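Okay, structure first, notes after.
What you see is part of a larger complex, with each chain still in position.
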Amino acid sequence: MRNPKVWILGAALLGLSCCSGVAADVGLERRIADLEAYIRNETATGPILSEVPGPGHNAWMMISAALVLFMTLPGLALFYGGLVRRKNVLSILGQCLGLTGLVIVLWWVCGYSLSFAEGGPFLGGWGWSFFKGVGSRPNDVYGTWVSHNIHAMYQLMFAIITPGLFIGAVAERMKFKAILVFSLFWMFLVYFPAAHMIWGADGWMNGLVNDRAAIKAIDFAGGIVVHMTSGWSALILCLLLGPRRGYGREPISPHSMVLCMVGTGMLWFGWYGFNAGSAVAADVVSSTAFTATTLSAGIGLCTWAVLEQGLRGKCSILGMCSGAVGGLATITPASGFVTPNGAVLIGLLSGISTYFACAKLKAWFRYDDSLDTFGVHAVGGTVGTFMAGILATAEAHPGLAADRIKSLVGHGLWLEQVKAGGIILVWSCLVTVALYYLTNALVGCRVDVETETQGLDLSEHGEGGYEH
Amino acid sequence: MKKIEAIIKPFKLEEVKDALHEVGIQGMTVSEVKGFGRQKGHTEIYRGAEYTVDFLPKLKLDLVVADNQLSTAVQAIIRGAKTGKIGDGKIFVSGVEEVIRIRTEERGEQAV
């Protein structure tokens, strides 16, 4: 339906005298400027467009949000599910489903608000609880041309996958209930604060947007907020939980590399929503992020393939999958900030560091990070966060030319990254220790020996993954 | 009547079947099994970890034959299954006291 206000305005102009031409021009000029602002992803100021989302940007964010959900259901579920033994495949799928449900509820109740609403430097306020005031009209602060509720949904999908990542480290032995209870607290103590500090407009470590950030760190799509929080928590959790029965003695091998590879493809596909979507617009920055994501994933894949071929004589499917996922995780914090060549370098470092972590570090220290959440996500996220500090350039992201951060880019930014990453790392680990004991006291963390032997699927869920 | 159990390499099934058909033996029951023996298994690598999988996929053939068919049947199996390389498998022969065809309730050699 044609907008009636516009008609009235147009009709009114017909009555104006000749010399009001300029004034009219100014009105038109502002309207044109707003339209141009849409194309350029800048802020509209006039009354006509400032209340609606822009179709191109909004479309991109809706599909990006859907893609990020697809990463968890069924992407991550398959990637991880293929790597466990047959008797535990449903437990992984169930954990992904259960966490999705849980985090949706939390996000609606207060999670979005605590992460993004105006609040203190460390945690957001309660203003957007129950999505109060979170409607289809864009919010000025997050995504000028994207419906505020779509921003909330997009960010929700990140909040879902983050606890989903650490289930890889404790697979095949942690209780379903324990994972839910642990995650419930963890979201409040780790995820919401981290998201607010790094991405909240008034966040304590949001170097990109907050003029008054104490630590001027950058994290494009969640190297710190997603991969470091979950990855380091995963390490602590698997240390506290102890290894799976038989670990190191019996062969414990993936029950379906086919599922794992399918999951990898889905993760990669969805990761475009994750990284390129983090521009919160289909603009120049999203294009940069898309490109960097592709290159890093490809180079990470090749690096693992070459290393395995060289060191083991055979290049495995799991190796290529791990390299790709590692490349994706590592580029995440840097993806919107680096040039293609920067992305290639990050992909290479990603391949080397995650290979080293999965193939050597774990063997040396003999912790049972079952599906390598630490080896891939913590290591990748940490390396990427650091490298973002080194390689970020205003050439890739115009926002880095802003006064508040300009002087750091290419100079001391890496130190800010180290500070932010370090604080979150230490905090994640400490909280995980505390929550492990709390969860253990409340519901018990580890399944009993019978359950572990029989498999979690039958014992915990009363179902088998495949027909008998 | 005798029961022959033969453990063979999976890709030899077609040849063994053909060899048995030639000597007039049609009935047999096959199952997928894992063999442990002198033949070495293979190594699998998952990220850093290397596993030795020491079993090998084999097929087990169960066939019950009349006493007078025993040696032709055994010969046929050997003919079909032999590659001369380690892991070709074994043939075990034992006695069977009774055979019954469920459909007709025939017993003994007619039922084979």
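First chain written, first letter: the chains are A and B, and each begins at residue 1.
Heads up, the rule we're going with is that a contact is a pair of C-beta atoms (placed from the backbone, for glycine too) under 8 Å apart; a residue touches a chain by one contact, two chains touch by 3 or more.
Keep in mind that this is a model prediction, so the values were computed, not measured.
Engineer: Report, per chain label, the number of copies making up the whole complex in this file.
Structural biologist: A x3, B x3
In this section, only the chains that are shown with their structure count from here on.
Engineer: Can you compute the centre-to-centre distance for chain A and chain B, using the mean CA position of each chain? Integer Å is fine.
Structural biologist: The separation of the two C-alpha centroids amounts to 54 Å.
Engineer: Applying the document's contact rule, which stretches of chain A touch chain B when the two form their complex?
Structural biologist: Counting only chain A, the residues touching chain B are 251, 253-254, 308, 312, 314, 316, 318-319, 322, 358-360, 362-363, 372, 375.
Engineer: Considering only the defined contacts, which chain B positions touch chain A in the complex?
Structural biologist: Per the stated touch rule, the residues are 44-53.
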